[in-house]
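Data first, discussion second: the structure below is written as structure tokens.
What you see is the complex with one protein chain gone and the rest in place.
Read from first to last, the chains carry the letters A and B; within each, the first residue is number 1.
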Amino acid sequence: MADRPPVIVGAGPAGIRAAATLVAAGLTPIVLDEAPRGGGQIYRRPPAGFTRPYQALYGFEAAKARRLHDELDGLAGRIDYRPDALVWDMRRGALQCLSGGRNATIAYRDLILATGARDRIIPFPGWTLPGIYTLGGAQIALKYQGCAIGREIVFLGTGPLLYLVAYQYAKAGATVRAVLDTAPFAAKRRALPALLAGGATFAKGLWYVAALRARGVPLAAGIRPIAAAGDTAVTALRYRAANGAERRIACDALAFGFGLSSETQLADLAKIPFRYDTLQQQFLPSRESSGRTPVAGLYLAGDGGGIAGADAAELSGERAALALLEDRGHAADKLRLAALERGLQRIAGFRAALETAFPFPADLAAAMADDTILCRCEGVTAGEFRRAAGALDAAEVNRAKAFSRCGMGRCQGRVCGPAAAIVLAAALQLPPESIGRLRGQAPVKPIPLAVTA
Amino acid sequence: MSERLTADVAIIGGGIAGCSTALHLRWRGASVVLLERGVCGGQASGVNYGGVRQQGRALAELPLARRSREMWARLAAIVGTDCEFMATGHIKLARSDADMAELEAYREAVRPYGLALELLGRNAIRARYDWLGEAAIGGSLCAEDGAANPRLVAPAFARAARAAGADIREHAPVVEMASDGTQFRLRTADGLEVCAANLVNVAGAWGHEVAVRFGESVPEAVIAPNMCVSEPLPYFMVPNFGVCGGGVYVRQIPRGNVIFGGGRGIADRERLRAYPVADASLDAMRQTIALVPRLRHAQLIRSWTGIEGVMPDDIPVIGPSRTTSGLFHAFGFSGHGFQLGPVMGAVLSELVLDGTTPTPIAAFDIARFLPLPTGEGRGEG
Partner (left out) sequence: MAASQFHRLAERDRPVVRFVVDGRPCEALAGDTVLTALLTNGRRVRSAEFGDGQRAGFCLMGACQDCWVTLADGERLRACTSFVAEGMRIVTRDGNGR
């Protein structure tokens, strides 16, 4: 058992830095990643044969992307790197990994989960129409495939990603019809002092806004989406402006999102205890600043343990690897540990400011109209969810899921989960942290029945 | 000042059996308090495969199963919803000649109980069900059998029982229980006290924990039947099926998901948690594809399991306590209690109020696990 190599799940910035840190200490970690090429989401590498330079793909982050990609490439031969590999189940001491249709049971003694995040959305009428994507999805279409999601695009939601993706689209030559932020100007003003502490990150955000304005892209704040119009695909977005006026913008594509949610299903299967995080408004696996969790041998790094962004993911990846090494008996570089944790704390402060500046509009979920589709996998409306939960007295989210089918589809609650929790909590007049949380179940993503062993 | 309740009957366990018992007692005018440590239907009643099946049962269970089947047909009238029960038919598949012989013998054995089974040979079964693979060489069809949505049934009985005046308390684990000869006194973790003339032990996998408090120690073990479900697929499989030997069981719901089970997960009875096991899921996937080749492209989207109480002879404990007057047991349904849940309410209410039930239950007597009383022979068996 002492000879088992450490395992890292995820090859985004956190996983790459963790791998490099372990290799530097003489270990040969197994690195399992779902994607064919490392980099995670923000530093996603296009397929081989694509030619845009890093500057075009990553803008201000080009140097960071290059450094991380080179770092992963440089680890070749010194890590057991397995791309296109899905970890679909975990228990103490072993995980199940599917790659190329074949399943493998991988025993582990210590493991770093660096599973990243996904967009956090709130349904609104018409949101399942063709042409409507998440902000992350729109970014991937451009970065990874060189495509815009449409020809006349509206960007909607809140958070720094809203402005980043809209700017990337405008710069790439797409027609951005509007950027609509649910966060009011007042929220951003309130957060300004703390945002300034974000240094370069904040400056970039301002730059994107200024660049969009300079290109004549209409920006609006304090808005609320009303509905997407269209029959077989989206044709327009109706929204309410901050002054209460109803507006309508014609479009053939819409990208929206309200921040990110951590991917925590594997942490749940590994039986790491969860606690409700009031800033992120999500139940998160418990972890210390070191990346250690209450489960010996299990560590969390990056957005999979709590949203903090790519820079924090790099720091926490290295920090978790150093914790793993320390727990294996390696000497600890106390100065380095302290520097990493200082960096993480500084970023945490900035993230808190971002939440103040771009608050998650939970009111949109609580007030969701009954005929809005809540669970797009199973076609369950908010009204059906409320009725089924009420008809059999569900006071907890897994029970409401069992009665309504909301969350039972292929995505297992990734898309509807955050909004469904708010809908249920509002219906029960309880705080969201007291209605339970959707549990991770194996397989964490669909696997074929015909998998071979 | 803690709350104190008095009732004719106290029930420990809010699965289908317990909630049905509460409803039936209320119909007869008895006052009822039901104590459930979690939520009604939160354990085996809610996480099982959902098969509503008479075929394949031990003969001793057939009278109960026949009577219960009649209630399933009237479920909407009983609890206000049919809980998605459909009489799709159930096929027990033979994968060998020995299996086929077993099916033939069983068909003869159940005739006296009024259960009609249709045997299908190799050509007939594939002509009727073109989705069956070569591994199936025949089968036995029970047209009356089918399936329902297990998540809905106990909660529906609980709601109906409450509407009928039963006092059902959830999140109320019983920590103390005793009889003083005339009354049962129970106390929950929150200090709720219940006094009742009668006590019904329908505590499922924990039924033996209640029984032992009254001097009846029985060897109830636990299993965790490993369950899997696929993405929604075009609906093609109307009857659900199992196999001789019990290795895998498969059904498709009209929405399209294929639910299948086989093998064992891990049950942690003390921590009230249960976990599916990857190897069991993978094995069930293999067996399912062998029997239904067109499912090889389908995607598995979720697995789960639960905690089921099992007795060494694979049939439940049902009947009056042999030590304590007024105490009645029904637990240890050994992985096939779902279909029997509704009728347990009828039978237990009859035992409590009439001292007897028309449905034969002698085979389930708890005495079969208890040491012989000293100085007395117990005769055969």
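Brief remarks on what is shown
By definition in this document, contacts are C-beta pairs under 8 Å (C-beta built on N, C-alpha and C of every residue); 3 or more make two chains touch, one makes a residue touch a chain.
Please read all numbers here as calculations on a predicted model, not as lab measurements.
From the options A:A65, A:I373 or A:V423, the residue with contact to the chain not on display is A:I373. Only one of the listed residues, A:G74, A:P130 or A:G349, touches the absent chain: A:P130. Among the residues A:A174, A:L266, A:L344 or A:V451, only A:A174 touches the chain that is left out of the figure.
Of A:T105, A:Q145 or A:Q345, it is A:Q145 that touches the chain left out of the display. Summary of contacts with the chain left out: across A:D252, A:D268, A:D303 or A:E318, the touching residue is A:D252.
Interface residues of subunit B with the unshown chain, by the touch rule above, are 231-232, 234, 255-256, 294, 296-299. By the touch criterion stated above, the residues of subunit A touching the omitted chain are 34-35, 41, 46-52, 56, 118-119, 128-134, 136-138, 140-142, 144-151, 172-174, 232-233, 235, 252-253, 263, 373, 376-379, 409-411, 414-415, 445-446, 448.
Please note the rule applied: only the chains that are shown with their structure count from here on.
Each chain gets one centre point, the mean of its Cα atoms, and the points for subunit A and subunit B are 41 Å apart.
Across the complex, subunit A meets subunit B through its residues 89, 91, 96, 103, 105, 391-393, 396, 399, 402-403, 408-410, 412, 441-443, 446-451, 453. Residue ranges on subunit B touching subunit A, taken from their complex, read 39, 46, 151-152, 155-156, 158-159, 230-232, 275-276, 278, 281-282, 285, 288-289, 295-304.
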